[in-house]
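Removed from the display is one protein chain of the complex; every other protein chain stays in position.
Take a look at chain A:
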Amino acid sequence: MKLSQHRAPIMEALQQYQEARVVPFDVPGHKHGRGNKELADFLGETCLHHDVNSMKPLDNLCHPVSVIHEAEELAAEAFGAKHAFLLVNGTTSAVQAMVMTACKAGEKIIMPRNVHRSAINALILSGAVPIYVNPGVQVDLGIPLGMALDEVRRAIVDHPDAKAILINNPTYYGICSNLQAITELAHAHGMLVLVDEAHGTHFYFNDKLPASAMSVGADMASISMHKSGGSLTQSSFLLINNDVSEGYTRQIINLTQTTSGSYLLMSSLDISRKNLALYGQEIFDKVIKMAQYTRDEVNQIGGYYAYSKELINGDTVYDFDESKLSIHTRQMGLAGIEVYDILRDEYDIQIEFGDVANILAYISVGDRTLDLERLVAALAEINRRYKKDPSSLFDHEYINPEIVQSPQQAFYADKEIVLLAESAGRVASEFVMCYPPGIPIVAPGERITNEIIEYINYCKDKGCFLTGTEDSNVNYINVVKEDV
């Protein structure tokens, strides 16, 4: 029997389980919340009632044969994929599963350097070797762009033995690469195409948005359903297509994923997939409209530049996701992170992130017009009250790294701790990044330079939240020990 997108098999099975009034002599020990009143009061009884363990009527995430399998098939149909896997450990686990499915230790993978830390972490786990393609950089805005087709071609010609190419599409800021052309090029050279589509769930459900990975025939894609898709935090999909084996991919996922998959997360994926499949067109029409309204209003304030499709250049900005509200703040003399902090501390407005030159406000179907007005009014006030001379601000964000060792080699190498300030010339054994957005400034295996140190200090000074090092204050850094 063919299932309909109106169905939500995991939700339905949970409802039946509840109606059957089954007596639980299995885990979890809170037993539908009765054993932990404070938790049940806080989260709600319904929530705890659905927090149950794998069992025959509810299937098993590690080896789905019934309702989870049906939910995966429905998701695959909704996304136009050969198969979809439900994941409960975030899109990080989806990216890791893509890399580890495509590459074994020592094999090469082509990727842009401005990937999320999860992709480089996957290289540490798998031992795959990155071949970095420089992303384009928009110097005025200080943001990394998509991959230029010629750069990708050069990497493929120089490394014909690479197994796969990883594309980050769209970027956090909404920038899209030429996914179709890169996919065709990679396939012509026998390479798999893996797409980190963490910020692109909505591309599958609205015809005004840029091309999705599955629509251009890519082989695998990581989908953060919990971002624009509306499911609970930490729930994601991994999509596969073409000749990628469902069974082998499942084995790779099971290397690191929990055997106690959360039914709260899984049912949220199921319900959200149904919602997008049925109503995605109208939902994202509305989001695009709200983002466009806010963008127009912000651009009238002065001092801000909320960018959109005018950036399109046919290559490194092949397309732009208009549902994103990315705003350049530097012309006002303020770093994005400063605007981010003022919005939260003074106006009780929490946005997605601020980097040295931009902020990103996440717009979704949950937004109300009055909240958009608050955001615009607060930005106008920040401009009135805080604007200053922009000349003192750093004008360049992307630093092209020198790769000395593979991330895995450097991470597991004999290492020593040195003062970050005195680390120039050494090879990093760990990451330094601002979080969010989580794009490493320096990654394991890369040579630390004075420029990098200066940039890290600048980010610290502006109030970015720096992470990645063992030293929680990021004053020291682990570097690879040098032969004496």
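To be clear about the criterion, contacts are C-beta pairs under 8 Å (C-beta built on N, C-alpha and C of every residue); 3 or more make two chains touch, one makes a residue touch a chain; residues count from 1.
The working rule: contacts and distances are computed from a predicted model.
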Hidden subunit of the complex - UniProt protein name among "Glucoside 3-dehydrogenase", "Polyamine aminopropyltransferase", "Sugar ABC transporter permease" or "Tol-Pal system beta propeller repeat protein TolB": "Polyamine aminopropyltransferase"
Candidates A:V376, A:L393, A:I452 or A:V474 - the one touching the absent chain: A:V376
Contact with the hidden chain (one of A:K208, A:R384 or A:K481): A:R384
Missing-chain contacts mapped onto chain A: 346-348, 369-370, 373-374, 376-378, 380-381, 384-385
